[in-house]
Structure formats: C-alpha cells, structure tokens
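Below you'll find the structure, written out as structure tokens, and then a few comments.
What you see is the complex with one protein chain gone and the rest in place.
For chain A:
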Amino acid sequence: MWENALSFFDFDDTNVIYVSLGTIILGAGAAVVGSFTFFRKKALIGDAIAHAILPGVCLAFILSGTKNYFLLISGAFFTGWLSIIAVDYIVKKSKIKEDTAIGLILSVFFGVGIMLLTYIQQSGNAAQTGLDSFLFGKAASMLAQDVIVFSAISIILVFMILLFYKELKLITYDKDFAQSIGLPVKWIEFLLSSLTVLAVVTGIQAVGVVLMAALLITPTAAAKYWSGSLSVILILAAIIGGFSGVSGAFISYIAPNMPTGPWVVMVLSLFAIFSILFAPKKGYFSRLLQQLKNRKQIQDENILKAFHQIAEAEDNFGEAKSLEKLREKRYYTTRLMKRILLRLKRQGYLRRTKEGFFLSDYGQRKAARLVKLHRLWELYLTEYLRIAPDHVHEDADTIEHIITPELEKRLEEKLGYPEVDPHNSKIPYD
C-alpha cells in the first residue's frame, strides 16, 4: 500500500497525473457552480439532478449501443434538465412544496435509471462495463481521455461563472431588483440551471450519483465560515472541492478496493466540521471564547461596582474593602472572588496593600461609570418603558455591561443628566 502511495507522488504513471489534475478540476468546478445553488437556497436541486442523470445515460447507451461521451453527456443533460423542469412545474401548479417535489422527482428518475441499468447489464453488451461507475464514481480508474473531456467541461463551467459573475450575484441576492433594471433574469436562471446540470454530470465522475449533492454544497458550506465576501467564498470553495477530489482519488489509488466517492465526501466533511468548529468569529470555539470573555467581563465589572457601592454606603472611597463585604454584594465563591480581584489588579483597576484591595484612580472612574450606566438604564426603563421601579434592577444588571460610550452619551442627553435613579440613589458623573 505504501509503495502505491509513493508511486502516486512519483507521477511515474502518467495516468496518475491525469487523474490528479482531473479530480482537482472536477471538484473545483462543481464547488463553484454549487455555491450559487447554495446561496439561492436550492441546495437540494443538485441531488435531484444527480439522480435524474442516470436514466439519461442509460437511455443514451441503449439507443446508441456504445459508450460515446458526447451521447452519454447529452443524455445526462437531457434528463437532468427534465428533472429541474418537473420540480418547477410541480411547485408552480400544485400545492406540493419544493422539498416534497424534489423527493418525488429524485426517486422516480433514479428508479427508472436503475431499471434501465439492470436491463443493460443483463443484455450482455460487452461495452457496458464501467457504466455502473456512474453510481459510485471511480475517479482513480479514469483514463486520459475521460479526464480531458470532463475537465474541459469543468473549465468551461468556471469560465462561464466568471463571465456572468456580476449577474449571477445579483439574481442570487435580489431577483426582483435584477428584473427591475431589465436584466434577462429568466435567461440567466436558465444558464445557471444548465451549468448546474453540467457540473453534476462531470462531478459524478468523481463521487457518483448518490454523493453528488455533497460535492456541490459542502465546499460552500465550509467556505462561508471563513469569509463574508462571495468572491473569496467561491475561491475557497474551489480549493476545498479540488483538494477533496484529489484526496479521494489518492486514497482509492493506494487502496484500489476503496471507492473514490465516499472518500471524497469524507474529506469534504472533515473540512466542513473543521470550519464549523474552528473558524475565526463564526466558528463554535470562537463563539465559546467570546462567551467566556463576556462572562469574565461581567464578573470583573460586578466586583468593581461592588467596591463603589460599599464605598458609597460607607462614604469612604479610599480604603481597602474586605472580601466579606464584597461577598455580601456579590455572592461569588471565595476562590472565584480572589481570581477576579487578582485579575482586576493585573489590569490596573485595583491596588493591593496589607489591608486588602482598593480601587485605583482609574478603577474608581470605571466603577463610577458602571454604577452610572446601571442607574441611568433603570431610569430609562421606568421613564420611557413605564416599567415599575422594583422590576428594573435585573434588566439594568446585564445592560450596563454592553452600553457603548455613544449610547451612554445619548442616554444622558435623553434623560437630561438626572441626579438620582428611580430608587433615589445618586447617579455619579465624572
């Protein structure tokens, strides 16, 4: 097996080069076209097309008796398109919703396809070997001429997407507006559907019918975690699609009994899972980190506020405050409390002497601001939202942490720099 792996990278076998290049191009092409079906929220139509292609291929073979590319692709294109039209027609003319229509069409076409395939296999026509690779994809055993034909189609697809990028983007984002400026929306939609059918026809070489939808959708689903710009997402999706394609081909080359398609999809799914978990900003862990940060901020600010409140009650701002008194205001465990205090000291809000912790000048200002925000918000809730004074404290306790300086200023102006809050506590200003 490892000898196989090494010989893959030697590229001694010219077929290896073809297959590698071919799967990269096929994967990338399908991913780029798939991006638009994804953002048009028609991700599943790819699945319908993929299944609908099988009867077309079989019919073309039965009628011609040979494995002529042009005929097979034409047959595939024909029934693929037929499935789109059928889904649209059902949605438009009946009460059946799109997901159901796709399910119906997909199974009918696929059923007919399997019937025809079985018929062909039993007919004893020697040329039929290899037709069933349509079901699961067998990129690793593609021949040079297969690769050239399908790669050429993929390159044309990507070229067409680039050529009509502006228009495709507009009809995907805002179809009504596109139509209002006189764009030939129907024509561009027809073009995109045709490109999708062709992408499916070529992509099937890599992953087969059943897994084709993944090749269209998954690269974009992963890529959109990394960028908010359509052009960047398209490039990332192409890279992910291409890389997954060649990885699948590689694995089924080193272990010839392994089917290509499932491995391509495995690699794609790894990309998607990795993106969902680890992407910056939108990823799961990044969000988790943000929540942790928020929690720390709330804890820190609550303790600063407690310092201020105690000082206010004792009318003594300079002195150290004991842990017990702080815990009366905010019941955190002693361990947590100590951690927060040390953190605040590190950040320069607190200072520490033998007697304990006390607010630094900077901390003093920050604490006063927090108390002010809390009390301003309470006042805003009672005055503008007419909420009873005894209900406003909990609301203000969360809101005070997220009020920005701009909102603070507007709040002050709106309320006219009031002296006291609804509970008659003094509002501290700088």
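A few comments on the model shown:
Please note the rule applied: contacts are C-beta pairs under 8 Å (C-beta built on N, C-alpha and C of every residue); 3 or more make two chains touch, one makes a residue touch a chain; residues count from 1.
We adopt the following convention: contacts and distances are computed from a predicted model.
The listed choices are "Chemotaxis protein CheA", "Manganese/zinc/iron transport system ATP-binding protein", "ABC-2 type transporter transmembrane domain-containing protein" or "Formyltransferase/hydrolase complex Fhc subunit B"; the UniProt protein name belonging to the chain that is not shown reads "Manganese/zinc/iron transport system ATP-binding protein".
For the options A:Leu170, A:Val197, A:Ala396 or A:Ile427, the residue in contact with the chain missing from this view is A:Leu170. Remark: the omitted chain is touched by one listed residue; of A:Thr14, A:Gln122, A:Ser229 or A:Asn424 this is A:Ser229. Although one chain is not shown, part of chain A still touches it, namely residues 39, 41, 163-164, 166-167, 169-170, 172-174, 176-183, 224, 227-230, 233.
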